[in-house]
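Structure incoming, see below.
All protein chains of the complex are present and in place, except for one that has been dropped.
By letter and in written order, the chains are A and B; residue numbering begins at 1 in each of them.
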Amino acid sequence: MNFAVLQFPASNCDQDALHVVRNVLGQSGRFVWHKENSLAGMDAVIIPGGFSYGDYLRTGAIARFSPIMQAVREFAAKGGPVLGVCNGFQILCEAGLLPGALIRNRSLQFRCEPVFLKTATRQSPFTHKIPDAQILRLPIAHGEGCYFADDATLDQLAREDRILWQYSDAGGQLTEAANPNGSLRNIAGLCNQARNVAGLMPHPERASEAILGSADGRLIFESLLSWLQTQAAKAA
Amino acid sequence: MTEPAITPELVQQHNLTPEEFEKIKGVLGREPSYTELGIFSVMWSEHCSYKNTRPLLKTFPTKSPRILVGAGEENAGIVDIGDGLAIAFKIESHNHPSAVEPFQGAATGVGGIIRDIFTMGARPVCAVNSLRFGPIEAGGNSAHNRRLFAGVVSGIAHYGNCFGIPTIAGEVYFDPSYEGNPLVNAFCLGVLRHEQIARGAAKGAGNPVFYVGPATGRDGLAGAAFASRDLTEETASKQRGAVQVGDPFMEKLVCEACLELLATDAVAGIQDMGAAGLTCSTCETAARAGTGIEIELSLVPQRAPDMTPYEIMLSESQERMLIIVRAGREDEVKRIFDKWDLPWARIGQVTDTGRMIVKHHGAVVADIPAKKLADEAPVYQRESSQPAYLKAVREFSLASVPVSGDPVADLRQLMAWPDLASKNWVYRQYDHTVRDGSVVCPGSDAAVIRLKADSLPPGKADGAVVEKCIALTVDCNAAYVYLDPYEGAKIAVAEAARNLACAGAVPLGTTDNLNFANPHNPESFWQLKESVRGLAEACRFFNAPVTGGNCSLYNQSPNGPIDPTPTVAMVGLIEKPEHITTQWFKDEGDAVILLGGAIDGQDPMRGLGGSAWLQCVRRMKTGAPPRCDLETERGLHNALRGFIACGLIKSAHDCSEGGLAAALAESCISRQIARNTPRLIGAQVDLSFAAGESTRLDALLFGEAQSRVIISVAPHDAVKVVERAKILGLSAAKIGVVGGGELTIKAGAWEGKWPLAELHDLWWNAIARAMDL
Partner (left out) sequence: MKAKIIVTPKKAVLDPQGKTVQNALEQMGYKGIGAVHVGKYLEIELPGAEAEIWRKPIDEACLRILSNPVIEDYRFVIE
């Protein structure tokens, strides 16, 4: 499978995402520069973390207008899977491909630490291979990770089973203490209505190899890969 | 536009002595122009020329078979790590600017050191820092100290996180001597192949000189000269314009663009514009190559109106690079810098005259022999005299210190003391996992990163990259250095090497940041001289040559001088990933072994001189610090590495501040699984074997005798490890067992018990609580 890893000026988790695609998943992948305008031949798109455009104005606000984002829009409209991690999640929200917005952490400080995530639904290309009841341990590293949406949107997300991951304690309880940034309903990641576009603040690409402390993030990538392979088999 | 006349007052304002002015006239064969005066004043400041310290710095060991670029040659030293790979690293200070504007002062300090690394052709892959402030707990000036502390940490976080580099290790200390003069020492390490080493030399007469990066403004004017003066109310307020503002986003783009350009082979020389900006970079590159350089200032991109030649030459606007391009390859610069949307300008060329010629709209405003400017600053042999306070320190006797009345309470107090407490309040603000290389994050004795293919800069390179594991630490117990500069500096190096050994690493090289007070004060200079003597001896002994570093003098405020603080950052190589070792106990039932002696019977202070216990519990900073026997220390490190290589060591933690008790406590409580989720594991320890009639309990528990490590091993390996250690000439004893929810320490009839949850809370949250005040 061919993975596109988008690169904006000052994306800085792009190398990590490509490393996981090539060296952990054994798939092919390449960087796609923000000035390009085609995703032809790509099977999946990863929008990696970083501080695109310095996070100036608002995080993700300038990146969403890059030429490549039009291609991402079309790719997603045709059902192609798009995974936004951290800054990538912020860009997807600014671009309107996901609802809500990410604002400054409640503590007003950048927060880097491993957190526990409860997988709220396994009905998605990004979560279907995560074993039942397994709590994931993934690192976060962000200053603006507090998820906000109005009540109507939050209710809709819940109703449509579109919340993918929530911050929890080791036992899966959605406590306030477990919430590192103030996100409403402890939301760490969610997907769109068509379930092919997802965003999350924690970094699965930093937790795909045991040597780095946790390989739980790999389950997310393997879910995506498995889904892609199933889709390809169906099409054949 | 007319430049001001050169008067004696003007010379003095530029921090030049009448003798130095005469020397300048000698170099030029005439009086200098105003712009030339400015140029000399920054190039011959202590910060740029090391005029007060060069004779001392020459005593450092700087060679080893692994050194590819040594101290003093270029912007950073480079060390071979095998298989065609090398690392570039260095530490630098930004003390005075951080006192005035902590956020930007610290941020631009990080920016500066990152540039020093990629200017060598290396891809920056991690950062480390060492910070010192006045006390932050309630009382006195603590509110101001908290403000500086918070500002510095968030400035470092802002720059490092946005640039995209993990800040992976550090140290933070609080002491009254740093009030009004905080220390911010920033370190960076980068990776490259041997053939990718880039030099800051202006080679090839006729080669064009390019400026790349954002436009020049009036920021940081004469920052180098500011760093070379005592920090008073007056100098601080005049320098409000001296603090540069950093843009990490811009730096990331400049870094990627420069590394891409270097891969094309179109570059003849490259240097960052750091302290003294355009001045330093032009004259140093010419001096190194033995060539001359000519630039036209009207071609320099400017963002402030009507900048004078003086201002353009001395500006310290950030994120700018000087690149000497091979004639005919100019298009590569345009192509790459346009791709990254970065400003660039051709501003001059390399000549063969040996002179640095600066023109402004065609008129010559400076014409100086480059080598003399860069290399022939005056050198001073300052007077030194032993400080008067040392007499009392040496005469201080342990008998005058009341024995601890409550060692259990003392340990709780120590663990909650900001100097000793967990620094997680700091490092959780730093991204320490970006780049997928952080194997051991902040929280253990040494950090460990793995280097892989994408740690390298882009290049035509092919062939698999052999992955490497690098350990890093930064250390300096400045209280020890204050109380005995030679011994304290030796210990700073020994402790760094010990921390690396605990992680399973062999030292490769050292970079030092010498933070001292006014060198014209003979007592301060004596501290500097003695510290350098200790550093040099220990670095030589551990085969960890100094690859480069930084001197920051004039660190004193109206309150007085800072404690002499020779910060030591050391880098080591771990042979195999299986050898990577961390400091926390692992499994119930494991045996706890002390490598090294429980008490140093030769030390009249029994390890309490300058100790955390004496400072924190008895509120005294005195007494001769513990001695470090380098042979014993090296024997310990070698033995430890040997045990690690045999797979015998489950955890290793060195004994430093707080002695045995603190090291044991940390081994029980320092493992953090995730947010709010520590993995606490107790230990039952018996020190009775060392508790004699005449042994002070507080010395046994909290004494800071050197050359000691607490290790834990599988139960069936305990006897073997102790025996082998003794055969190797080390003291060794099994002192306990891992397990349970408490730390208990017995010593003869006495027993102390500490429930882990409570101890952890005190230690983990101490700084957060102080900062909430």
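Everything that follows uses one rule, which is that contacts are C-beta pairs under 8 Å (C-beta built on N, C-alpha and C of every residue); 3 or more make two chains touch, one makes a residue touch a chain.
Only a predicted model underlies this, so the values are computations on that prediction, with no experimental measurement involved.
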| item | value |
| --- | --- |
| Neighbouring displayed chains - absent chain, whole complex | A |
| Residue in contact with the excluded chain [from A:A40, A:L108, A:A194 or A:A210] | A:L108 |
| Sole residue of A:D16, A:D55, A:E94 or A:E205 that reaches the chain not shown, by the stated touch rule | A:E94 |
| Among A:M69, A:A149 or A:M201, residue touching the chain not depicted | A:A149 |
| Option from A:M1, A:A61, A:I135 or A:L174 whose C-beta touches the chain left out | A:A61 |
| Chain A residues touching the omitted chain (full complex) | 57-58, 61-62, 65, 93-94, 99-101, 103-108, 146, 148-150, 182 |
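What we mean here is this: only the chains that are shown with their structure count from here on.
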| item | value |
| --- | --- |
| Whole-Å gap separating chain A and chain B, where each centre is the average of the chain's CA atoms | 36 |
| Complex contacts: residues of chain A adjacent to chain B | 9-10, 12-13, 15-16, 18-20, 49-51, 53-56, 109-116, 137, 139, 141, 143, 169-170, 177-178, 180, 203, 205-206, 209, 211-213 |
| Residues of chain B that touch chain A when the two form their complex | 154, 157-158, 161-164, 247-250, 252-253, 340-341, 427-436, 438-439, 441, 450, 452, 454, 577, 672-677 |
